[in-house]
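Complex shown without one protein chain; remaining protein chains in place.
Chain naming follows the written order as A, B and C, and within any one chain the residues start at number 1.
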Amino acid sequence: MRSTLLAPTLAIAFSALLCALALLASGANPADALGVMIGHVGKGQVAVDIVNSTAIYMLAALAAAIGFQMNLLNIGIEGQYRIGALVAAIVGSALVLPPVLHWLVILVVASLAGALWALLPAILKVTRGVHEVLSTIMMNAIAFGLAAYLIRRDMFGILVGNNVSTEPIPDSGRVPGIDLGDRGTVFGLVFLAVVVAAVYGIVMKRTRFGFELKASGESPTAAAAGGVNAKKMVVVSLLVSGAVAGLVGMPEILGRDHAYTLNFAAGYGFAGIGIALLGRNHPVGIAFGSLLWAFLEKSKVALDNVGVPREIATIMQGSIVLSVVVAYEIVKRMDLAAEQRRVGRALGTAKPAEQVGGDGK
Amino acid sequence: MTDTESEPAQPPAVALTGITKRFPGVVANSDVHLTVRAGEVHALCGENGAGKSTLMKILYGMQAPDEGTIEVGGEPVRFRSPAEAIKAGIGMVHQHFMLADNLTVLENVVLGAEGLHGIGRRAKARIRELAGATGLDVDPDTLVERLGVADRQRVEILKVLYRGARIVILDEPTAVLVPQEVDELFETLRSMRADGYTFLFISHKLDEVRTIADTVTVIRRGTTVGTVDPRTVSSRQLAEMMVGSELPSPEHRHTPIGDDEVLRVEGLTLRTQDDRTLLDSLDLVIRSGEVLGIAGVEGNGQTELVETIMGMRRAAEGRVLLAGKDLTKAGTLARREAGIGYIPEDRTRHGLLLTQPLWANRILGHQTRRPTARGAMLDIAGARRDTERIVEEFDVRTPGIEVAAASLSGGNQQKLVVGRELSGDPVLLIASHPTRGVDVGAQAAIWDQIRSARARGLAVLLVSADLDELIGLSDSILVMLRGRFVADADPTTVTPEDLGSAMTGAGSDRVDHIEEGETR
Amino acid sequence: KDSASSNNSSGGQNGAAGCQTVDKPPAASGQASTSEVATDVDASSLKVGLAFDIGGRGDASFNDSAAAGLDEAIAQLGVKKENTKELTATDQESEDSKQTRLRQLAREGHNPVISVGFAYSEATKVIAGEFPNTQFAVVDGFVEGAPENVTFLGFAEHEGSFLVGVIAALESESCTIGFVGGVNVPLIQKFQAGFEQGVKAVAPDATVNSRYITEAGDLTGFTDAPKGQVTAKGLIDQGADVVYHAAGASGKGVFAAAHEAGIKAIGVDSDQYNQPTVAEYKDVIISSMLKRVDVAVFDYIAAVAAGDLANLPQVFDLKVNGIGYSTSGDMLSDETVDWVEAYKQQIINGEITVSDTPTTS
Partner (left out) sequence: MSTADTGPGSSVMTMPAAPRRRTLPAWAIFLIGVVAVVGVLATTSYLTGKPALTSSLTMQNTVTLGVPILLAGLGGIWAERSGMINIGLEGMMVLGTWGAAWGGLHGGPWVAVLSGALFGALGGLLHAIATVTFGVNHIVSGVAINLLGMGVTKYLAVLIFEPLSQNPRDSPPIEQFETFSAQPLGDWLTDLENEQRVVISDVAGLLGGLVTRVSPMLIITILLVVGTYLVLWRSRFGLRLRSCGENPVAAESLGVNVYFHKYVAVVMSGALAGIGGAALVLGSSPSIYSEGQTANRGFIGLAAMIFGNWTPGGTLAGATLFGYADGLRLSAGPETVHALLYAAVISAGLLVIWQLWRRKWRTAMLAAVGAVVVYALYYASDELPTQFLPYTPHIITLVVLALAAQRLRPPAANGVPYRRGEGD
């Protein structure tokens, strides 16, 4: 318990210190900057934006966490969510269905497309032993190519001003949000992220599947001896990871943009990897990590507004990840030593004095 | 106690005084005193976790003592790293091989000692020169991964010789060797002793100790119990010094073998990707209440046999039937569900999830069955309850079932694994080296559990490198060599030496109570 | 039918002497009207907010050009410097960050709020709805259904590109001409389309090879000078002796390649002959296609101050001097300038319609 709270607290304090130094170096007042970042949350729709972004980051981080649970590094989330979003936008705009059904179909299509984009790396890994980092880096690049191809005007793209977009998704496919008036609109699919996180939490903790996933992650050899089919787990976890990744773009597309455009945001995949590690692959940890990440991301605008270099927020993201993991590591070592001490005490092995009796010299 | 023999004129090769080493929660060494004369083979005995390896690592500079002093050749020294110990003429062959598979023999040997003869032609020449002394006959440019166990052992000794060490620590060098290989090793040691080398020799096998050692020091619970002359004590006395109580042993107790055929293996063949044959058309049958022992030098296919029967490797040909049911195409989980329990040879790699709590380890391999699971959901309460039962029944010494498996000592880890594998009423237990590396008390407990399960009708396939254990527990023994069964021995009459001969392929014509062939 | 031209280069002969050209069009008649916006208005009461695209002020590209327009307004229209605010977008930011930025500017009382780059179109539409009394403008932007208070400052890049296409055709000896686009998106395709049409108008047999550094979605094509250089070298290797680029910062590499091979190059957006970062290569920059974002921004501010947005041009094109070409360095002969002016007049008069989509691909 101590480790779960102590480590992040230490780490955030430490990275805040680092950034304060950087701010001082550039002649800004760290306290003011922090004040601006926090004050910013109360302004306009920023709070709602943070909530919306949190949901998106959560989905990306959950996708990454599913891979991490079994020691797979799915760098391909970036490509998977792009393909998921694009294919879902294309299919969603072509369909006419009653509202709820329409959303569900779009979400399923997005997941399938994301999973499909993870399929090749999964197959290459289990049949040919290709490292997933390498294959997913390649697939990310190729995803850009496919996206550029599909959005060509002779394919599925239409021209809107200087922008290219897919056909807009009809109203029945748009997921309504919670309108908070001046405060903005919370995406309806924020709840999707919550549901995915809850399902993830339960599956990991309570089900055979989660157990097998974690077991293969911790020790592939022990898992194999315990009857876990490692190859199957690799394929399944990469596909599930890809499926969740496919959903990453959905809150924005179904809740706000209603089409895939050239402006479609990039970078959620890499953020997701960082957040999953920050949250220790735990759903609650991921939720808080996403919140922190979203807060930092949104504060870039606020910092820029008061003339503070907004790169500070990026530096802060990097240094928080680094210091959190370092802090975790330190606290883990402390905990392990404490546990060994406890075991030692309980078993009495730490009391050699009664045994002393040797005379050898 | 033979202190008087040391001549005052010559200082001892090594003198350890008052060594204490604490680990978190454990005192590994506590006020240890040890004196090793120059030119002797000094054996170190003690039960698991007594602190032998730790003491040697301290002498070798790998760990720093919390208290105490070290003298080498009469000079007080303080090693901060192995490099300094090596400089002082100390070399160490570790309990676990310390070799990099993907480097060549040459590279493994010269690593860290590049200053002596470089890493090129001169070094190669020097290695060729020394190889003879160790009996190693391979090209120095061979990758170590291509070497067998005995050759790896030789490379380890070569590493020590190459550095010009005069004091050589051998930490359980014989654990993985068959009797003939042990004899060869001892030959090497004797001739080197004649050349003036000093040895510190660790072994659990007390007869070996009495064969080779000039002096024996016994360690118990991290401290020296005494130093004795091996010629004047019996193995039993030694053992009692180590344990502090009477020594149990694997005696053979016959129980009737049932008629039901539990496991039938027919024509089992396993090949590697590049088409080498690892298992060559093996047949065997085990009936209920029967223990079938498999003897063999490590690396002759026992691991592969067990893993193929468990479905962890895919057989190229052959069938595996459990109680008449064909499992040839089944996966590991299906085989477990059909009633096979599996004690793997390496519990930390194949048996346990080290960072998970004990109850989670109870679930492994039983994730589809009661009481640890219900449908697709885990039954965590059930798993907890049953873990408590195992802890109770198998005397697993732990402060609770929430601690990580890594916190348990090896023997207790092994008891947990055995308890788990005997849960859920298996009809067949596959036990690979079930007592390897566990201390005497735990060993006896594990033997008892296997015996009583057998009495209830369990069939057991036992693979062990401990020939006494094999002979003591088995109803019949098959000897494996290069992926085939080469002999069939009767445990009531066979001796470890006979078995050893058969295992190396040397003794096929020497013993009458070993029947040739691939029967059964 | 062949019309001989001057000593310059654009003779009517084939081969190394230059391209076979069509008849020289009649000399320019009529005048380009400058924008009708009054410049004697007093804008001292305006608070102007400027939201840049990635890069911001100083990027030596269209952000900088927009900034120049604001500076001009400060100098000429009496806008007070302290009443202006500039904010800049970050890489990979999401749509809501753009909205927050605009909202921030609007809330602080900036009016007008000008954003730079088509990526702001959608965000501006949303925020303009929230602040009906604030005037908004989007450089390069367009989106359907925007409220009244949004002005899209669009440009006829293809018209300017047509003119530099004329220059290229006249200046080429080999009659092979190259075009390097940064990223294959509709905006840059406008440049390609106009350029190709311009070349063909003068020299129907000329070859124009067009290449893009990256495809839609991969914005690195605008920042990768080495790849710009490689691309231009390839075009030069295939015979091009005039190259035109619309590749942002990658264009530096295009100039470098032209410089190295001793051929001619045409710049884009601003008068690159005078740009410090490429000063080394200025001797090959015979002209630049000018996209007068500064003019548009200035005119827009003036129009807001004067309260007559109605008179602002729909599109900043040749007619209103929103688009043009530069002659800095005096590397164009009078003859060439005559040709260009003649075509310019034809376009202004509507005798030539320049297409904004390339015929190929």
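One rule holds for everything that comes next: a residue touches a chain if its C-beta (ideal position, glycine included) is under 8 Å from a C-beta of that chain, and two chains touch if they have at least 3 such contacts.
Quick caveat: nothing in here was measured; it's all calculated off a predicted structure.
Student: In the intact complex, which of the presented chains make contact with the chain not displayed?
Tutor: Touched by the chain not displayed, across the whole complex: A, B, C.
Student: Which one, B:Asp31, B:Glu47, B:Glu107 or B:Glu181, makes contact with the chain that was left out?
Tutor: From the options B:Asp31, B:Glu47, B:Glu107 or B:Glu181, the contact with the absent chain belongs to B:Glu107.
Student: Going by the contact rule already stated, which one of B:Gly74, B:Gly148 or B:Gly164 would touch the omitted chain in the full complex?
Tutor: In the full complex, the listed residue that touches the missing chain is B:Gly148.
Student: Given that one chain is not shown, which residue among B:Gly299, B:Gly331 or B:Gly424 touches it?
Tutor: That would be B:Gly299, which touches the missing chain.
Student: Looking beyond the chains shown, say which of B:Ala38, B:Leu59, B:Val72 or B:Met92 touches the absent one.
Tutor: B:Met92
Student: Which parts of chain A face the unshown chain closely enough to count as touching?
Tutor: Residues in contact with the chain left out: 22, 25-26, 73, 120, 124, 128-131, 133-135, 137-139, 141-142, 144-146, 148-149, 152, 219-221, 270, 273-274, 277, 309, 311-319, 321-322, 325-326, 329-330, 336, 340.
Student: Write the list of chain B residues that the hidden chain touches.
Tutor: Residue positions of chain B that touch the missing chain: 23, 53, 60-63, 81-86, 92, 94-103, 107-108, 110-115, 118-119, 142, 145-149, 151-152, 159, 176, 272, 274, 276, 278, 298-301, 303-304, 345-346, 348-349, 354-355, 404, 406, 483.
Student: Going by the touch rule given at the top, which residues of chain C touch the chain that is not shown?
Tutor: 55-60, 64, 91, 184, 209, 211-216, 218-220, 223-227, 229-231, 233-235, 237-238, 249, 252-253, 255-257, 259-260, 276-278, 280-281, 361
One rule holds for everything that comes next: only the chains that are shown with their structure count from here on.
Student: Line, ring, star, complete or other: which describes how these chains touch one another?
Tutor: line
Student: Looking at A-B and A-C, which pair shares more C-beta contacts?
Tutor: A-B
Student: Please report how many Å separate the Cα centroid of chain B from that of chain C, as a whole number.
Tutor: Centre separation, chain B to chain C: 77 Å.
Student: Using mean CA coordinates as chain centres, what's the gap between chain A and chain B in Å?
Tutor: Averaging C-alpha atoms per chain gives centres 44 Å apart.
Student: Just give me the whole-number Å value for how far the CA centre of chain A lies from that of chain C.
Tutor: One centre to the other, that is 40 Å.
Student: Touching two or more other chains, which residues of chain B qualify?
Tutor: Correct list: empty.
Student: On chain A, where are the residues touching two or more other chains?
Tutor: As it turns out, chain A has no residue touching two or more other chains.
Student: Mind pulling up the chain C residues that touch chain A in the complex?
Tutor: Chain C reaches chain A through residues 85, 87-88, 90-97, 99-101, 103-104, 107, 118-119, 121-122, 140-144, 152, 154, 184-187, 215-218.
Student: Under the definition above, what is the set of chain A residues touching chain C in their complex?
Tutor: 43-46, 49, 52-53, 56, 82, 144-145, 147-149, 151, 153, 159-164, 252, 256-257, 261-267, 297-298, 300-302, 304-305, 310
Student: Show me the residue ranges of chain A that touch chain B in the complex, using the header's touch definition.
Tutor: 206-209, 211-212, 214-215, 218-219, 221-229, 336-337, 339-347, 349-350, 352-353, 355-361
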